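The complex is shown incomplete by one protein chain, all other protein chains being positioned as in the whole.
Now for subunit A:
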């Protein structure tokens, strides 16, 4: 009896939680399979569901979608490059700070943490101005550099923490055997750090894939912008074809969602453990 009561209470919580979570996502999906008229009718399910929106998106048959595939490619390119560069920079930096105990490493770590904690929206204008003086405005390099700068601090911090947990004796034994720092890096550190590196690579990749503000500040050419900015273009019209936007938006949301769920165990553990340590 008590058990059934408990179960009932849990279900009473679960229902509103699911409704709240799924409503906008459900709405996104419904619009993406609605015709223009069905969309304006605001029904819970379109009278005649259609895949035509996706067809229009795939064939880029609308003014707002002229560069859809190009922008999808840009998103992939920017995200993957950011992921790889961040991984490269952060793996080396974390090794230097955590295992080699390089001088000034602690200071750099704290400065990086401060950068991580200052909201990115407040760094956007200074970074925009700096990109102007570097002559990089309207290049994808500007966006990639900005995303690497924003992703690296957290990446270094998480990798440093993971590296601190590796036993010191491993290094000591290897050094006694005459191993150089590079060998230590390659033979001891890299193999043991792989799981954390996967999490960090994905973290940076998704950060760049999802970014909107920096992308629309730093890039303006419609052929160069990532899909996030391409979708934002729909905001410029009041009577925008929202059903097409939702179809394109759904396609844009699928890659990160697949990655998140594919690596769910690692992501949730890796990112939440790193984010707050009490």
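Some observations on this one:
Here is the rule we use: a contact is a pair of C-beta atoms (placed from the backbone, for glycine too) under 8 Å apart; a residue touches a chain by one contact, two chains touch by 3 or more; residues count from 1.
Everything below uses one rule, namely that contacts and distances are computed from a predicted model.
Between the listed names "LAO/AO transport system kinase", "ATP-binding cassette domain-containing protein", "HEAT repeat-containing protein" or "Carbohydrate ABC transporter membrane protein 1 (CUT1 family)", the UniProt record for the complex's undisplayed chain reads "Carbohydrate ABC transporter membrane protein 1 (CUT1 family)". Across A:33, A:65, A:78 or A:250, the residue that sits in touch with the chain not pictured is A:250. Of the listed positions A:84, A:100, A:137 or A:192, the one in contact with the omitted chain in the full complex is A:100.
Interface residues of subunit A facing the missing partner chain: 7, 10, 13-14, 17-18, 20-25, 27-28, 30-31, 39-44, 88-90, 92-93, 95-97, 100-106, 108-115, 117-130, 133-134, 145-146, 148-149, 152, 156-157, 160-161, 164, 175-178, 180-182, 185, 209-210, 212-213, 217, 228, 231-232, 234-235, 242, 245-246, 249-250, 252-253, 256-257, 260-261, 264, 268, 272-273, 275-278.
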